[in-house]
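Apart from one protein chain that is not included, each protein chain of the complex appears where it belongs.
Naming follows writing order (A and B), and every chain is counted from residue 1.
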Amino acid sequence: MANLSLKNVPQAIVESQIWKSIFRHGYTMNRRNRLLAITNNVFYHILPTKISKYGVRMRFHWGAGIITFYLFLILTFTGVLLMFYYVPTVPRAYYDMKDLQHVVPFGNILRNMHRYGAHAMVFMVMVHMARTFYTSSYKPPREFNWVVGVILLNFTFLLSFSGYLLPWDQLAIWAVTVGTNMARATPLIGHEGPFANLIGMKVNNDIRFALLGGTTVGSATLLRFYVLHCIGFPIILTIFIVVHFWRVRRDGFSGDVPVRE
Amino acid sequence: MATTEKSGKTEQAARRAARSVPTASSERFELTWPYFMYTIVICFLLTTIVLWVWSMVAPAPLEPIADPNRTPNPSKAPWYFVGLQELLVYFDPWIAGVALPGLILGGLMAIPYIDKNTHGIGEYNYKDRKFAVWVFSLGTVFWFLLIIIGYFFRGPSWQWYWPWENWEIHKESHVVTHSWSLLGGSLFLIGYTAVGLIIPVLIPYLIGPRVKPASWIKKFCDALQEFYEKRGATIYTIEMLLLLTMLGIPVKMILRLYFNVKYILEIPAINLNI
Partner (left out) sequence: MARAAGALSAEEHATRRRLLSFLGWGSFVSFFSGVTIGSLRFFFPRILYEPSQQFIAGKPEDYQVGEVSTRMKKEQRVWMIRDQMGIYALISVCTHLGCTPIWHSTENRIKCPCHGSNFLVDGQNVAGPAPSPLFRAAISLDLAGNIVVDKSQKENQPGKRDEPPFILPLS
């Protein structure tokens, strides 16, 4: 008890059994511990323990994939918070947005971040795709991860599109009216598409009807898009992101091994 | 001009050796912890700062409440779909809204399987993959060009307004569009596809033997021939059809904007209007 001064507190904490049971390896300047810091952590062990100095530069990877992923995390966080105030019904949705803007504490910045974050994510996913194209990262053995990437691109669009309806303002309803009416023009499964009349497609049995839950964009549509936006698409995107990261690890980062000779 | 497989590989190896950081030896590698973590954390921090400041200074738009009886004039999609919205002006919904996006996504997914060129993995290499880089860049630029047209050059009634023109001043337009005849349309489309598909293959055989060996025309012919032979008939056809589809879009846009052509080919019976 003698040397119980404030100076010793941090060390006492770091050396306590509780701390050590959680963090196995201190940040000591030794190579072994640094490797173990990666491999022994459930979140980090998807990363390799070392990366080539060539590939690790921002100039090579532009940070685009990392930022896209981080934006997805921000969107998940802000989105879950928004769900505490937003009710997906026609009488309430729009006024809940107004409340978020004007009366909910920090509601406006939360909403802004969610909205701008979505725009930024769409942009960054395109930038990331361009980067992987220009570094030929889609070539063997990474062909499949490029395909997974295109699927991610697609679901990023779907996520943005489904979220766009939720504020229930004029931008929302017309974007979704036009977007879902393209579905009715799909060949075979949309009632105005080519050959659809051959299999008896009508306004109330085609793909658009299932998407809208009715014949016009209305309360059923709002609920459907809400469920897809908050649960369906994020889960699918998460699954594919997991596969994507796993494949980056298994196939090797292209900046690590420029060419297999 | 045409590098052979072998000399290309050697050059690439030389370039890689010349780069300060060659590939596999361990002193060329950096520990993830903590050095790569810095990169990640910096990306996260910068993103947070940018997004936070952006959200503080610019309120996100919220228009009046949804009203199915009134569409704002003009009504624009979010920026990443404005290109699609602009496409919808020129093509029927099932083409612009379903077939073309499907082809774009399908074409993107097919890239690794139709681009058999193994050069340039893990480096910014333009020299050995000029065609691929050009096509991808052209597609990207064109996509953003559509977005810019839709966003900045379209005003009320989705009419063409220059950015300096006032939307309040109503622009009258009495345009009437018309379609081409079935014969003219089919000839045009067949001709377009045939020229695009066959001419690049024919040029080396027709013109190649008749020009001086060192002339640029000869080099051009050789390049075309190599282009075809590297790919083989199937992949060549797939690639060219995708490319011709992409290049066909601005063709139709010009025909519509300058010549008021509604459809090049019109077959309403099977909903095939191009």
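Here is the rule we go by: contacts are C-beta pairs under 8 Å (C-beta built on N, C-alpha and C of every residue); 3 or more make two chains touch, one makes a residue touch a chain.
Bear in mind that the values here come from a model prediction, so they are computed numbers and not experimental data.
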Selected residue (touches chain absent from view) among B:W54, B:W158 or B:Y192: B:W158
Contacts of subunit A with the absent chain, listed as residue ranges: 174, 177-178, 181-182, 204-205, 209-210, 213-216, 218-220
Where the unshown chain meets subunit B, residue by residue: 68-75, 85, 88-93, 97, 154, 156-159, 170, 172-177, 260, 262, 273
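Everything below uses one rule, namely that only the chains that are shown with their structure count from here on.
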Distance from subunit B to subunit A - Cα centre to Cα centre, in angstrom: 25
Complex contact set, residues of subunit A against subunit B: 27, 31, 34-35, 37-38, 44, 47-56, 58, 63, 66-67, 70-71, 74, 94, 97-98, 101, 108-109, 111-113, 115-117, 119-120, 122-123, 126, 129-130, 133-140, 142-143, 146-147, 150, 153-154, 157, 160-161, 164, 167-175, 177-179, 181-187, 190, 192-195, 216-217, 254-261
Complex contact set, residues of subunit B against subunit A: 12-13, 16, 19, 21, 23-24, 26, 28-36, 39-40, 43-44, 47-48, 50-52, 54-56, 58-68, 70-72, 75, 77-81, 85, 88, 92-94, 96-99, 105, 108-109, 111-113, 115, 117-125, 129, 133, 136, 140, 270-272
